[in-house]
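To keep things clear, I will list the structure first and then write my remarks on it.
A protein chain is absent from this complex, but the other protein chains hold their places.
What follows is chain A.
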């Protein structure tokens, strides 16, 4: 086990509740992801893949086990330091886009930069660049409800990219999109990965998983398959 892996989790378990009603979402998962990998995590609903993603994204803490993100032990970080890690190292892309309603696309993309204490002008410039990257520069002033699903997800990708995170964590990113938008979004992931960014996609769709270069199958809280596909 090398310590220089970007993501390094060891023997992680996650239990919700206690006693007889306890639900074991993860039952001892160990996983290493190197920088620059393109990983797909597959599994049926209830398999624990979303719990795994939440733990990888520092949104949730494991019941047992260790998590080293970029060399630092997440369990030792304070609440605020975890927020800082989320903001700087991880870009989230959610199934339901999770844009802030009634707020322009540009302001949405700016938000993580605001939390990272960037200056106003710097923020504006970076957010505009990120929107350009996803081809929505002309929609900067639109609110989420004025955008299509595919456009909203592209805004979300721009937001995830704005801080220049090392890891892109996508949870069913195409679950709410039509075939055309799905292609667009997945094409973007391919490009980002080609540029050297680590991409972890959680999905239950085979064609989405097929774009990744490493496939991890999760079932009943355990990794049952882990192979390099391309």
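The criterion applied here is as follows: contacts are C-beta pairs under 8 Å (C-beta built on N, C-alpha and C of every residue); 3 or more make two chains touch, one makes a residue touch a chain; residues count from 1.
Note that contacts and distances are computed from a predicted model.
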| item | value |
| --- | --- |
| Chain not present in the shown complex, as UniProt names it (candidates "Formate dehydrogenase major subunit", "Ethanolamine ammonia-lyase large subunit", "FtsX-like permease family protein" or "Transcriptional regulator") | "FtsX-like permease family protein" |
| Contacting the left-out chain in the complete assembly, out of A:87, A:150, A:173 or A:221 | A:87 |
| Which of A:98, A:128 or A:219 contacts the chain that the document leaves out | A:98 |
| Residue ranges of chain A at the interface with the undisplayed chain | 54, 57, 59-60, 79-80, 83-84, 86-88, 92, 94, 98-103, 107, 111-112, 114-117, 159, 163 |
